[in-house]
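With one protein chain removed, the remaining protein chains of the complex are shown where they sit.
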Amino acid sequence: MINSTNLLNDLNTIRSKSPLIHNITNYVVMNNSANALLSIGASPVMAHSVHEVKEMTSIASSLVINIGTLSEPWVDAMILAIETANKNQIPVILDPVGAGATSYRTQVCLRIIQNYKISVIRGNASEIMALNNENNKTKGVDSIATSEAALEAAKSLTYQSGAIVVISGATDYITNGTKVTEVKNGTSMMAKVTGMGCTASAITGAFAAVNPNFFESCTHAMAIMGISGELASKKANGPGTLQLHFLDTLYNLTETEILETLIAS
Amino acid sequence: MINSTNLLNDLNTIRSKSPLIHNITNYVVMNNSANALLSIGASPVMAHSVHEVKEMTSIASSLVINIGTLSEPWVDAMILAIETANKNQIPVILDPVGAGATSYRTQVCLRIIQNYKISVIRGNASEIMALNNENNKTKGVDSIATSEAALEAAKSLTYQSGAIVVISGATDYITNGTKVTEVKNGTSMMAKVTGMGCTASAITGAFAAVNPNFFESCTHAMAIMGISGELASKKANGPGTLQLHFLDTLYNLTETEILETLIAS
Partner (left out) sequence: MINSTNLLNDLNTIRSKSPLIHNITNYVVMNNSANALLSIGASPVMAHSVHEVKEMTSIASSLVINIGTLSEPWVDAMILAIETANKNQIPVILDPVGAGATSYRTQVCLRIIQNYKISVIRGNASEIMALNNENNKTKGVDSIATSEAALEAAKSLTYQSGAIVVISGATDYITNGTKVTEVKNGTSMMAKVTGMGCTASAITGAFAAVNPNFFESCTHAMAIMGISGELASKKANGPGTLQLHFLDTLYNLTETEILETLIAS
């Protein structure tokens, strides 16, 4: 269940307070993530050098870590930023892009999850399953797992990590290990725009920055993603125009549109 | 000559099988390349760390190497990925962005061509000439060479490299050293969108993944690029909107549109 008053309240807080979201994310989606955060009213910053992440994270309201194009210097910076976030009680969102596709990605994620406090892990079904069982195989960055198996993995992962776990897909699942909320908004064409999942993680960072009940703020983030994608798809002729209408929709989204479009349970 | 039945067959195979295309490409175009591959129905992945490229390439159906923003760690990863592709008989597409503009770019390309098996080299006229004669000078990443001189260079390069060579331009030339196919579709405005050539290389990777007759699959890739650009330009008011309509067109392209638009010989 989503409490729509709380959802609107979070959205309005993002728009009025414009929280600073520190992203250490992949090269492919940096532009999209920054634009989505600006469109929803947050203030994005990207910084990935060990010479500055401590300072940058410490002035941010949340930290979004995305492993989509990993390399050693970036892992070092991610760890330093997460340590800083943990010390300053700043929420950390982890997006395990392609976990399971290579052991490097899986191992970096497990190292992060096992050693640091992560507030939210958001991935697709295959990625969540790979983190729960590292022998699980992923094909690149696209999901091939079933949602039932993934939900069991997600619940298990909440216990191992202490994080809220979000599975994105046709239906999004948000779980704290006991409760599960489902968000059914969206459109299948969103999977044809690169980085829509990464954008969901960035937007989750914005909601986590204003609402420390992460189970709730994750649910709100996924609802806003799904609603915006769904409304945008009505104006789009394909993945190219969908991406722009998505940003326009995030920017213009009204309370009425949210209340009329939301499908969650 | 293009056999349109084979072209449609390749496109349908990409759409139904969604081959995984591993891209080690430049920062400028990663987002475009990923989106173009998703729009045509393929599954893109970007990974550039020596810690994971062996694993990633080995699960991919083709490898696209693009030197547009080169540095040492990336060259190391490219070499490792190409070695893996060669060992596993996975096709390798090389996009020599800016070869001739600096000796570093030219030398990295020659090192790759002389030591590894490359299936396809796709560049603009200046780049192809620079690879054939390393004293040839390029102005940045834009072509200043004539197509006749470039075609001679391309034929010579096929003998040195064993690769199919593709020259992009107002007319695209695909050659195996003896045969030449020309694709005349497209629009000059495509040159005003950054990374359209890089997108052509990514799309070539998708076709090479489903059709091991690389002379044919390159021709199909260039035809689909040109047709999509040409159809998209009818809806575009400039390079900004062209980019989106191009993705929408790739996504929606029908057999009828292809057959009615194709100009090749």
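To keep things simple, chains are lettered A and B as they appear, and every chain counts its residues starting from 1.
Note that a residue touches a chain if its C-beta (ideal position, glycine included) is under 8 Å from a C-beta of that chain, and two chains touch if they have at least 3 such contacts.
The model shown is predicted, which means the values in this text are computed figures rather than measured ones.
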* Option touching the unshown chain, where B:S18, B:N32, B:T187 or B:N211 are the choices -> B:N32
* Asked: Which residue, A:L38, A:A149, A:V180 or A:I263, contacts the hidden chain when the whole complex is considered?
  -> A:L38
* **Residues from chain A at the interface with the omitted partner, ascending** => 18, 20, 22, 27, 30-31, 34-35, 38-39, 43-49, 51-52, 55-56, 59-60, 73, 243-252
* To do: Spell out the interface residues on chain B facing the chain that's missing from view.
  => 26-29, 31-32, 68-72, 98, 101-105, 139-142, 191-195, 236-241, 243-244
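Keep this in mind: only the chains that are shown with their structure count from here on.
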* Centre to centre, by mean C-alpha position, how many angstrom separate chain A and chain B? -> 32
